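All protein chains but one are shown in place.
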Amino acid sequence: MYKYIFRRIAMMIPVMIGVTFLVFFIINLTPGDAASMILGDGATEESIRALREEMGLNDPVIVQYGRYMTNLLKGDLGTSYSTGKTVVGEIGQRFPNTFKLTISAIIISIIISIPIGIISATKQYSIFDSVGMIFALVGVSMPSFWTGLILIIAFSLNFRWFPSGGMDGLKSLVLPAFTLAIASTASITRTTRSSMLEVVRQDYINTAKAKGVSKNIVIRKHALKNALIPAITVIGLEFGILLGGAVLTETVFSWPGIGRLMVESIQRKDTPMVLGCIIVFALSFSIVNLIIDILYAYIDPRIRANYR
Amino acid sequence: MNDYLLDIENLQVQYVTDDGTVSAVNGIDIKLQKGKTLGLVGETGAGKTTTAMSILRLVPHPPGKIIGGTIRLDDTDIFNISEKEMERMRGNIVSMIFQDPMTALNPVITVGDQIAEAIMIHQKLNQEKANKKAEEMLELVGIPGNRRNDYPHQFSGGMKQRVIIAIALSCSPKLLIADEPTTALDVTIQAQVLELMKELKTKYEMSMILITHDLGVVAEVCDDVAIMYAGRIVEKGSLQDIFLTTKHPYTEGLFNSIPNIDNRKAELKPIKGLMSDPYNLPTGCSFADRCDYVMPICREKSPQKIFFSENHYTECHLYATDIDFKLGRHQE
Partner (left out) sequence: MLDKSKKRSQSADVWRRLRKSKAAIAGLILIAIFILVALFAPLLADYNEQAIKINVKERFQPPSQDHLFGTDEFGRDIFARIVYGTRISLFVGVISVSIALSIGGFLGAIAGYYGGRLDNAIMRVLDVLLAIPTILLAITIVAALGASIVNLMIAVGISNIPGFARVVRASVLSVKDQEFIEAAKAIGAKDHTIILKHVLPNSMAPIIVFSTLKVATAIMATSSLSFIGLGIKPPTPEWGGMLAGGRNYIRDHMYIVMYPGMAIVLAVLSLNLIGDGLRDALDPKLK
């Protein structure tokens, strides 16, 4: 098992290097010159040239990338063009907020979706199943930024139960977390249901029933563990979508996380900050996938066996 | 109290799907005495597995539905008991071995736990004692007991089938239903598994229903044989009856489809055509379109049972007028 985890981490390293390279390269396509942007409109051509030289912007991209990576390994992601603060400091301050938001959302999704998915599958074609599946389908079709606005209209402006934005205690977390959770709840429900339906058709379910195992235990013990394997994959993928969704949800609810930081930085053409945000997003996503793969191995002995 | 462990009367099962209704089992009768083995023979789609699943009351519903008949198992009318009571019979009174050992074991549970589960349910043993018993069962089917903690993917096909047999026999059931237990296995392994089943059957004094399309296997293991076609039992009798005084043209067709080792020059004579569309069974005899002996009446009326002895009957119009009619096979 440790060998498996170790290998999985080792596999992550080249991917993360690839990510930094790719993103660094893309961001460098940005038109406009960083030096003139930092110095503002009044700057002389002389001073811009000097700053370009000082920042190494005249070097080939690959050299700049090398420098960036060297600094990155030292824990330095550069300095914001617009605020002058360090990127690491700013992201470090905002990351816990995004973490709080996405973790609450994924927990809400899992708590709601797995039981509904199971019940829907065991009562296929029932009213519960049909209604549940209609909700799930509408759920995956709703853009989070719109859902957010609707929830604000309903629960903040109308009922005044929750604040419409900002971060101030648990109450302010409710709307953004649910907004973010809706789409993934819907999609995990659908996956759980369909993988459950797939699993209950398997021969080993008949074997279990033929042994005299009661219906409930067949579902809980024999079917669920197998059905969770695809469900966990989707939870991992959904986490990626959640991170993307965080950008929108944070914008709607003025939530001070790295999603909103990234959007603001893009608007200010604050390249180091944008780069830092993307790398942190990608790293979080990779870590989530690592956890998912470990869970996999924990549930499925066939995967475990490959790494013994 | 009667002498039969299993008594099926006029069983009818349908599958209702979007595309229509399939009559999988159309009124069959099976009586099985304690300690005897019945071979249930027929091609794919004849209703053999559905019959077996009906005995366990595990016909998937929807789309499957038992629409008529009774099944008495160990003096219990199983269509008249609660699900809880039925659960107490499954694995305890009647067990089933499924066709494909590669898929019949739960991939995420150790084989030991899968065997112990039935023991814990029916014999109310604690985990530790059940584990011990599971180990004994593994040894019994020829697998070292210390492999109890292994997962199914660590076993070969033949070994898996042994594990499945161990599960089925763990509570010494009175009836074992084996659905093509050797079809998915290599020929050499087939023989071993069959041998093991025969041996254990005698040891536990079980009755057995062996579902197969392999007449060789039937000759090896069975006392009685029932030939199924399109949801009906078209001929039933003792092994000798079926093999030596074949009555139904379909049974004859099955025999003619097997290569004859003693007479290599003999031509194979496969049954022509395909089984009739199960969504739309013809009136009269379902086999009429494929039958070499077909008569006008075959397409009008369903044939009735005609008995040649107390135990041997067929459903064929050929014998309605002439009970001594001889099929071609025996005239050559």
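By written order: A and B. Residues from 1 in each chain.
In this text, a contact is a pair of C-beta atoms (placed from the backbone, for glycine too) under 8 Å apart; a residue touches a chain by one contact, two chains touch by 3 or more.
What you are looking at is a predicted structure, and each value in this text was computed from that prediction instead of being measured.
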item: Of A:A10, A:L29 or A:L73, the one touching the omitted chain in the full complex; value: A:L29
item: Footprint left on chain A by the chain that the document does not show; value: 14-16, 18-19, 22-23, 26-31, 137-138, 140-146, 149-150, 152-153, 157, 194, 197-198, 240-241, 243-245, 247-248, 251-252, 262-263, 266-267, 274, 278, 281-282, 285-286
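In this text, only the chains that are shown with their structure count from here on.
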item: Whole-Å separation of chain centres (CA-atom averages), chain A against chain B; value: 53
item: In the complex, chain A residues that touch chain B; value: 125, 202-204, 206-215, 221-222, 225-226, 299-302, 305
item: Residue ranges of chain B in contact with chain A within the complex; value: 53, 56, 58, 62, 83-84, 87-92, 95-96, 98-100, 103-109, 114, 117-118, 121-122, 151, 153-154, 164, 167-168
